[in-house]
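Pasting a structure below so you can have a look.
Every protein chain but one is kept in place in this view of the complex.
Let's turn to chain A:
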């Protein structure tokens, strides 16, 4: 094996943060995003590694396992299990696209009812949608377009992209954009695009202590659950959207597609306004106070999010699972958010004195949080700045952090559902927002698992497609029943309505 693992002792402290979480992925040092790489850990070659012994991997797809344990001490136990091959691109994606990828469903979705069956359909609609492929070796193919489901399917099967992105619907066929781009007046412009949101765990690195960067575990995943709940509820109740698809991004985050006709036709400015509506974080790395909630009351959206979601998740889950107040470094972070120095130092005094006066059974985080709340909310501190302080702390640790730029512009690309994440091998499956609490990113079907299931199934032909016998079945059923079918119904109705309206108008204009 021409494979080396070297661990530099200075790096051990950094490695400790990943000690009790599950890290799954095929990584080579070069493919790691620079911030994700634990400092001092020097690994060359392509590896697939897990930490923590609670997880077993059934994959024979990847080259190696590395097992971290007790990283807090300077000894790191590494186990390498050599496997056969690592080249998953073509050998494994081919059968996936060949037998499992739900082309018909993606096509039905992307036509939004313009399938040619109704006289009011816009036949060119699907053909004006941009698809973009990432091929092996980091080749990007942008502005791909297809006239029908078969073209899309054939192209994907032939090119076998590592990643498929979906872009906007343009005024004209994006593949022929150059033909239209003559003269100063470029008519090539996006006209429709789902309102999209991208929430990525890396943006939460300052509020989670279990993992960093690209890693997620069941201790920090609730942050994504919170984001889904808060945003989904507001999109439906506040903005009145109905056709919302949540998708696991395959590694460390979630994507959201809002597909109502009204949402698809929003201008960039309107998209930005929705993104800003969800923004509570101010400032960047250089200003420590990141949430500031002013005024005598919270906006109804923030108030509802706080009472229905944030508060409970903070107090019942994150406080203890992330040990938010367990060490001096961590509680100092919270104390620094209290504007009143005397209260902060009173609490500091209590906590430094770590004789556990209260019953040792109670979790230290909970005890300290109660003390903090009590002091901040007690009658004598009615000052305006302090009233919001408890909420500000909770918001800071729980409130969704959106990648604003993705939502603000029509022409942002977003990875298609049911792609396979090239580094984890996990399929980007839909998440049911009503049951997002149950979603577990670590048990999402992986490419290899699916192919194995497919092999075991044998050649049992199935009308509904091969995926029926695999663990992808549930995901596709969910996609259809909770998203695609209601969406198609609404789209057909909308086409019918506007068609009748047009008929009516032309009748009126003719009927002199």
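Assume a residue touches a chain if its C-beta (ideal position, glycine included) is under 8 Å from a C-beta of that chain, and two chains touch if they have at least 3 such contacts; residues count from 1.
In this section, contacts and distances are computed from a predicted model.
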| item | value |
| --- | --- |
| Protein that the absent chain corresponds to, by UniProt name, given "Mediator of RNA polymerase II transcription subunit 20", "DNA primase large subunit", "Vacuolar protein sorting-associated protein 21" or "MAGE-domain-containing protein" | "DNA primase large subunit" |
| Chain not shown: contacting residue from A:401, A:421 or A:492 | A:401 |
| Contact with the hidden chain (one of A:152, A:274 or A:325) | A:274 |
| Of A:180, A:239 or A:499, the residue in touch with the unshown chain | A:239 |
| Candidate in contact with the missing chain, chosen from A:104, A:303 or A:503 | A:303 |
| Contacting the left-out chain in the complete assembly, out of A:158, A:206 or A:328 | A:206 |
| Positions on chain A where the hidden chain makes contact | 29-30, 34-35, 138, 183-185, 202-203, 205-206, 237-241, 262, 266-267, 269-270, 272-274, 276-277, 279, 281, 283-290, 294-303, 401, 403-404 |
